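With one protein chain withheld, the remaining protein chains of the complex are depicted in position.
All chains are identified by letter, namely A and B, in their written order; residue positions are counted from 1 within each chain.
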Amino acid sequence: MSLFEPTAADFEPLARQEKAEQITRPSLSYWQDAWVRLKKNTRAIISLGIIVLLGLFTMIGPLLWSVNPALQNLNQVSQAPSWAKSAVVIAPYQSWDGIRLDNFTSPDQTFTSLPEPTGFSTPDTPTTQRVRLAWDQVPGADGYNVYRNNHAPRDFNDLGLPLGSTYGDELSYEDRLSLEPREYYYSLVPTDGYDEYEVYSQLILTPVLALTPDEAVERGLITDTHEVNIGDLVTIEFHPLGTDYLGRDMLARLMEGARVSLFIGIVAPFLFVLVGIIYGGFAGYFGGRVDGLLMRFAEFVVALPFLLFMILFKIAFGIGPGESGIMPMLLALVLLSWPSTARLVRGQVLQIREEGYIEAARLLGAKDHYLVLRHIIPNTMGVILVTLTFAVPAAIFTEAFLSFIGMGVAPPTPSWGSMCNEGVKTMLSHPHELIFPALLISITVLAFNLLGDGLTEALDSKMRSRD
Amino acid sequence: MKISLSKYFPALFIACCLGVEASDAVDFESQTLTIALTQEPPQLNSTKATDQVSGMVLGHLMQGLVRYDRRGNVIPGAAERWEMDEKTATFWLREDAKWSDGRPVTAHDFVFAWQRVIDPKTASEYAFILAPILNAAEINEGKLPVTQLGVVALDDRTLQVNLARPTAYFVKLTAFVTFYPIRQDFLESRGDQYAAEAKDLLYNGPFKLTEWTHSASLKMVKNEHYWDSENVTLNAIHVDYITADTRARLNLYTDGKIGFTRLDGETYKDALSKRLRIRRFTTGSVFFLEYNHRPGSPTGNRNLRKAIQSVFDPDEMVNRVLATPGNLRGESLFPIWINGVNNKFRKEYPAPQAGYNIKEAKRYLELAIKELGTIPPLVLLVSDSPTATKQGEYIQGILLNKLGIELKIDVQTFKQRLAKMTSGEFDIVGAGWGPDFDDILTFGDLFASWNMNNRGRYNNPEYDRLVRLTMNSTDPKARMDAMGRAQQILFDDAVVLPQYEQGVIYLLNPKIKGVARRVIGLDPDFTYARIVP
Partner (left out) sequence: MLAYTLKRLFAGVVTVWFIATATFIAMHQVPGDPLMNDKAVSAEIRANLEAKYGLDKPVTEQYFIFLGNMLRGDFGISFTQQNRRVNDIIRDHFPISATLGLLAIFFAATGGVLWGALTAIYRNRLPDIVIMFLVILGISVPSFVFAALGQLFLVNLNSLFGQSIIPVAGWGTFWHMLMPSMVLGLGTMALLTRLMRSSMLEVVNEDYIKTARAKGLSPTRIFFKHQLRNAILPVITVLGPQIAAITTGGFVVELVFAIPGLGRYFVQAVQQLDYTVIMGTTVFYGAFLVMMVIIVDILYGFIDPRVRLS
């Protein structure tokens, strides 16, 4: 066994090597480190991607899908998403005098029953412009009721929509009520002028989708009325996400609505966080009496019942003619929301002020503005950023809520909230009017929430040491 | 790791034991009908009630001198007969007309109620409806004491009314809520509390209010002291729900909780697919666009108004925008149900029609531009109801696309809209008018220069003259001729733009028979309704 024999050389200092001083792993600032950890969080990164996509949807979208979101088309109201359809060109609408009996006298009595009406038919081709109905006189009747249904009636109580009534001498009816190219079941019921006899006859008709040359020009399908002849087929507009209650393109409206919803959702939190930083930073930095006074006031504002005051302020600021009402809403949001950020920032500032590195920097001769800019603000940024991401969904929801109770943005400006509100009303018959805006709200809120979660983890110094 | 749920079970268990009350909206056995109201009746004091919901509830609880039958004819109410000439109207009350405490309804009760209405201290918003009575206007302005009102109880059962001017429709007028009787000793025993709760009201109508939980429910039961109670089949009308949400009401109807509800454009398709029996009713109200005629407003220009008139298509409004059955094309300020001399007014004096005419519209627009220089953006004031804003968006669309006129929509809540209408901060305002009494004047005097409801301050001496003539004449032909000319002026001058005559669709359980719907008077009227098995 040989023992270690130190020699004199062992006591010589080693030659200075550059390597010892070399930092093998790159130096990471606080933000770089946070970014690295955020990148590891797949959910947060996907959310960030979604937010970027939403931004593109709002900014670039209207350039790619250049349909006018305000353009109404009352022939294509509340259409579900579909491929392009074609329509027949027909002559402009001409009013119809109908069929009248010349020498009609009202029956002077009400009968116990009457026979079923006969000859219930249409004198020409039914189109979505109008459906004309005619029938033979029912002796003893002093009027007729016309019904229309979307399905085959089961019995007398299932005749569908009561379209209208005629007097005893009128043996025809013209239906123009939001006709669609689908199968309709028309029913005719004789009356004594007030009450119905419980008999009816039925007619099944399918109007063809039609439009006039003038309408085609108005909607930009053709440039001149001479381009088409009556009876031609033209391809009509394509609405990938369907249309709304005035026949406006849903996709275009969603893009425009995104501007409003995201504007309020992002600008409002940004503004009130900014106010909060200044106010809270001021209070926290000076401390003492100033701090006490400022914070007392912030507590007052926090105590205001949020939704109640949101409604009250919104009304108090008022919306002028033609204004969208975005600004009053923004103002109300900022006015009511800043104190929470202010309190948060103040708390942070008070805490950081006492930290050892601030002491150290001060000892090293750092000036006030250096401290604020270099240490205090960067160190509160993390908390603020997280607040900001969580404030976005809250603001979007507030906008939607106000729209729901009818105090949102003024029409015709769309917002996702107001579109949802419209959609809820017809969610059974036209689900697409609710699903798309609700989906966009959900996705946005979700993305910001997940990003917020990711940021919280990434910026948390405790987590940093745990890795 | 297992977590026991037993901690939460007790709460659920208690909940299960509470059970569900089983009630049917239309119950044959007990002849009980359950309905919903859109809002809490704001005012059940008949001297001050102004709204439809209060009117509907009060109409079942009280009765005036006369009332309307199912077909809109005037029939005896608390009075069994009456006589009228140019100066006086005399009513003889029926012997068996009784209050719900069994005491008779006397002529004094009417005198007392009417004097209260006209008393400026009461500040009744409907005091104007008493205007045909002698001294009514002066008393309301505080120039004469209330005792000077031209109404006297000759004895307990004879009521004499002295008229300020010949009023052809005075008898019909007394069916209106404001003319209901109130018993002095009862009102004085309640003071300010009168009509605040169910116990603070006395009834002379077919039903009496037995329970009133504010904003939640009302229970009306048959009034045994009502003179015609043997012909009233329903034992009770329960208002179990108060909600303005049409969808919630449809859901309640589908669930068998209520027997009657109104539908709207958003809900009727659901009712259709559920195979419910849908009915239609024309309310008698007219909706129109009112222009601001004050100096300085661009809509003071006749050619601009004519241009808009020529480009507006009431057909499209009714069929594509409102898109529910029952609405009629707006062609005139006077709706189709208004009576003329022998027939309906509109049959005798057909409304002039502009029809959709884009060339004519452009011609008028050019003239307007010549006179005004440029057309500034117009302000359309609308209320914040979904239908109103939808119509506003539609009108904005057509004016821009067809005439190139920019329209700014000004959506305001109820009071703000009224404030702006009163101060004239609009160019066009969406408005509607429901009839108060069964005479053409209920619409006709709307645009008289002195009428406070003429919010656009239209001022035309010729129109005023025609209204005055109609007010002071009892000759049907002369009156209708005057109103026929007024209708022509309204069109020629494009004073207003009629949009539609309102129609509603509603659901009524097929087991309920005998419900009356009417344009004037109590609507819907369940007085003689009955439930069949």
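One rule holds in what follows: a contact is a pair of C-beta atoms (placed from the backbone, for glycine too) under 8 Å apart; a residue touches a chain by one contact, two chains touch by 3 or more.
Source: prediction; values computed, not measured.
Although it is not drawn, the missing chain touches A, B when the whole complex is taken into account. Touch with the chain omitted from the figure is made, among B:F110, B:F176, B:Y194 or B:F426, by B:Y194.
Only one of the listed residues, B:E29, B:E230 or B:D255, touches the absent chain: B:D255.
Within the whole complex, the absent chain has one touching residue among B:D27, B:E40, B:D156 or B:E211, and that is B:E40.
Interface note: of A:V208, A:V234 or A:I315, the residue touching the hidden chain in the full complex is A:I315. Interface residues of chain A with the unshown chain, by the touch rule above, are 296, 299-300, 303-309, 311-313, 315-318, 393, 397, 400-401, 404-405, 417, 420-421, 424, 427-428, 434, 438, 441-443, 445-446, 449-450.
Summarising the interface, chain B meets the missing chain with residues 1-3, 8, 11, 15, 18-22, 36, 39-40, 42-45, 48, 50, 120-121, 123-128, 140-142, 192-196, 213-216, 240-245, 247-249, 251-252, 254-257, 384, 413-420, 422, 452-453, 455.
By definition in this document, only the chains that are shown with their structure count from here on.
Separation between the centroids of chain A and chain B, computed from CA atoms only, is 36 Å. Contact residues on chain B toward chain A in their complex (touch as defined above): 70-71, 247, 266-270, 272-273, 275, 277-280, 315-316, 318-321, 323, 325-326, 377, 379-381, 384-386, 389-390, 392-394, 396-397, 401, 408-413, 416, 426, 505, 510. Chain contact summary for the complex, chain A toward chain B: residues 70-72, 74-75, 77, 149-151, 154, 157-164, 176-178, 194, 218, 245-246, 315, 318-323, 325, 406-407, 410-412, 422, 425-426, 428-429.
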